[in-house]
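Encoded as structure tokens, here's the structure I'll be asking about.
Up next, chain A:
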Amino acid sequence: MASTIRVRAVAGADTTEVQSLIQHPMDSGFVKDAKGELIPPHHIEVVQFEHGGKTVFTALWGPAVSKDPYLKFGFKGGKKGDDLKVSWVDNKGASDTLTAKIQ
Partner candidate 1 sequence: MRIRALIRVAAVLSAASFATAAIAASADDYKAAYAKAEAAITQAHALRNEWTTTAAALKAAKAAADAGKFDEAVAHAQQVEALANGSIAQAKEQEKLWPEAVIR
Partner candidate 2 sequence: MLRKVLLVAALVAATAQPLLAAGDVDPQADFKAFRKYFTERFPKVPLNDFVNGPYSMDEGLRKQWQAKEEFPPYDFALDKGKELFAKPFKNGKTYADCFPDKGIGIRQLYPMFDEKSGEVITLDVAINKCREANGEAALDYLKDDMASLTAYMAFTSRGKPFDIKIPNDPRALAAYKKGEEYFYTRRGQFNVSCASCHVQNPGNHIRTEVLAPALGIMNALPIYRSEWGGMGSTSRRLTTCNSQVRGVPLPAEAEEYRDVEYFLSYMANGLPISGPGARP
């Protein structure tokens, strides 16, 4: 099974720029299905990025974040070949994690 997480982390002179895309429906809880019944909210709540044993970024998301959510941020340090660990957990307790190499 392919990972739900895509990460591109590129080390620059001073900072590492991180972009990620996570495959997730991010159901808002306000949309009805074909039968006219509300689809219950199903969204990622926490995404964490770790580098060198330290959390470099934490996202807390409600149901208003788009489907297959995108994120872009930057942190100081990080060099080519370093590990960057990404983890998420959603409101139903599902989760995924991926360790990518900084480019």
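How were these candidates chosen? In short, all candidates are chains of the complex that A comes from, given by their letters.
As a working rule, a contact is a pair of C-beta atoms (placed from the backbone, for glycine too) under 8 Å apart; a residue touches a chain by one contact, two chains touch by 3 or more; residues count from 1.
Note that the structure is a prediction, hence the values are computed from the model and not measured.
Touch with chain A in this complex holds for only one of 1 or 2, which is 2.
Across the complex, candidate 2 is touched by residues 2, 6, 8, 19-21, 23, 67-68, 70, 72 of chain A.
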